[in-house]
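Mind having a look at this structure? Questions to follow.
A single protein chain has been omitted; all remaining protein chains appear in their positions.
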Amino acid sequence: MNTLENTAAVGIPPIESAAPATPAIPARTFQPKYLLWIVILAIALLVPFFVKDPSHQNLAILILMAAQLGVSWNIIGGYAGQISLGHAAFYGLGAYTSTMLITLGSLNPWLSILAGGLLAAFISLAIGWSCFRLKGHYFAMATIAVAEIIQIIFTNWEYAGAAVGLTIPMDKQGWSVLIFADKEPYYYLALGLLLLTLLANLLIERSYLGYYFRAIKDEPDAARSLGISLSKYKQIAFAVSSFFTAIGGSLYAQKELYIDPASVLHTGLSIKMALVSILGGVGTLFGPIVGAGVLTLIEEGTRMFFGGSGRGTDLIIYAALIVIIAVYYPSGVLGWFRQMFARRKAQQSQRAQGEQV
Amino acid sequence: MSLEILLQTLMSGVLIGLIYALVAIGLTMIFGVMDIVNFSHGEFLMFGMYASFWMYSLYALDPIFTLPLTALFLFALGVMIYKVVIKKITNASMLSQIFTTFGLMILFRGIAQFLWKPDFRTVDHSIVSGHVSIAGIQIGSPQVTAGVGAILVTAGIYLFLTKTRAGAALEATAADKEAAQLMGIDSQKMFALAWGIGAACAGVAGALLSTFFPIFPEVGANFILIAFVVVNLGGFGSVVGALLAGVLVGVVEVMGGLLIGPQYKMALVLGLFLAVLMFRPQGLLGKA
Partner (left out) sequence: MSLLRVENVTKRFGGITANQDVSFQMGAGQIVGLIGPNGAGKTTMFNCIAGYAPPTSGDIWLNDKKISGYSPEQCARAGIGRTFQVARTFTSMTALENVMVGAFLINRHVATARKSAAELLDFVNLGQFKDKHAGSMTISEQRRLAVARALAVKPKLLLMDEVMAGLNPTEVKETVEVVLKIREQGISCLIVEHVLEGIMPIADAIVVLDYGKKIADGKPAEVSNDPKVIAAYLGDE
């Protein structure tokens, strides 16, 4: 009768906490739910055909990029439950590594971007090795510290442009250099990266890794009693997360063709990456996408009503959001929907039982 | 480099270190009593600075004289934050706790920026402005006053914790909340008290700093990181540890700045932090 029993019957694992609640249609079998996402994907693929205004296209790209960063953060922060507050470090590392290899090393962009991802993963292993044996808030603090250190290094490193930053010259265009004059290719790059990151997340979620991450988040001592080495699996989550975050940073660099410490390493980015997930729903596959959409809407709304006055109004709104969600809705928008559904289902079954009597 | 400069640097390191210690004591107290890391602690310092600044700027009252008022104001703010926000997440998941105080951090910075703009402010003519000569070394008198003030407040806190009933109750709650409750100690009151005192410590540090340090909305950012380092080095929950570690960190920071370059000061301190995490996570004097 209900979604979960059916999905179990057809062999789709009933991973409740990962299955997104579909807001508009209460799915009765699994088909409509997947159909919905296929429709959304189709729409997403066709957006550039309907939206021609470059600034609107840019908005769409920003949402996709924010979503991708959120999904990446979610792997370590939402699924494995290790809160990173310095993820901008990986974003910046990715952006700088690929940019430096491309401009100063004349290396192929695809390889450079990959190198950035691998470097970020390596650094994450170094951080994790020191912190994962310790309690959660040490890790959070260490990530803030590392992000700060990396920002200081790049701000003072002449070879990397110091505070002035680096530019990627636009001599050539096309897929071999990953530079384009129009927005459309960037849209597809962003969409592609988001889908790739989602795929990685999905594969992890459905494998033993996903179960291990959730176990570590829920009850680390019990997880250990089942043979799970906490550090090892936290490291895996962290490495995957940082890898994809770095690639997101490289995409930014290729799009803007200019990076500096202020644009790719500042704290606000770390906050945003975490917020996108918390807002949408940590530990869910599509939570960050919902979060990215909502957050971008809020940003645009703030800009319209308060004007970019630099008076910190957007900060206040982000912050108030974070606090309210952390205190009242820790499972985010998706969690709220799911609770509503569960309540409605419970009311329905109560009513049904009442009628039977 | 001359001996004089070396000694001067050393002394300024110790003095700023004492301020760091004071901030860290507030942080460690909150953590010790209720196991919550207050990421917004730097903002209590920032509000302390602004409180002093505005009383100075609007009413020509010297920060040193308004210090008790600032302390009171921050104490009240700390208690209020506990009652309105923190109380709700005392037993929530670590994710909720971290995000709540982290969110407060951003919120406070945003509010400060909104109310008072991002401009740097300074207290130009305090009663303690100027220089003194101690053992032949020239040092700013605001810094000396700040250092002395920090020592006095730290000593006061220490006496409070060891010699008063309220202090003992606080320590008992920190050691074992349930046992303390069984003895009739109200945990809620203890938590509120910890937040009040913790905020007040940071606020007093801010008041002392305002006599020589620029005041701006994000000023808490560096201090919170340093406070983490100090608390970690000194051991979470240890007041004496925070004092010693504070001085050590202050010296390392300032000496490092002298030897390597001022723009790398923070990197050095943070490097120390990561090293402590790796090799001695329980710190010099604390329980892990």
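A few points about this structure:
Letters are used for the chains, namely A and B, taken in the order the chains are written, and counting of residues starts over at 1 for each.
The rule we apply is simple: a contact is a pair of C-beta atoms (placed from the backbone, for glycine too) under 8 Å apart; a residue touches a chain by one contact, two chains touch by 3 or more.
No experiment lies behind these values; they were computed from the predicted model shown.
The undisplayed chain touches these shown chains across the complete complex, A.
Which of A:V39, A:L111, A:A222 or A:A262 touches the hidden chain is settled by the complete complex: it is A:A222. Of the candidate positions A:W110, A:Y211, A:Y258 or A:F337, contact with the hidden chain is made by A:Y211.
Seen across the whole complex, the unshown chain contacts chain A at 4-5, 8, 13-17, 206-208, 211-212, 214-215, 217-219, 221-230, 283.
As a convention for this text, only the chains that are shown with their structure count from here on.
The distance from the centre of chain A to the centre of chain B, with each centre set as the mean of the Cα atoms, comes to 33 Å. Those residues of chain B that touch chain A in the complex are listed here as 37, 39, 85, 88-89, 92-100, 102-114, 117-118, 217, 221, 225, 228-229, 232, 263-264, 266-267, 270-271, 273-274, 277-278, 281, 288.
Put simply, chain A touches chain B in their complex at residues 77, 81, 83, 85, 129-131, 133-134, 136-138, 140-142, 144-146, 148-149, 152-153, 155-156, 267, 271, 274, 278, 282, 310-316, 318-323, 325-328, 330.
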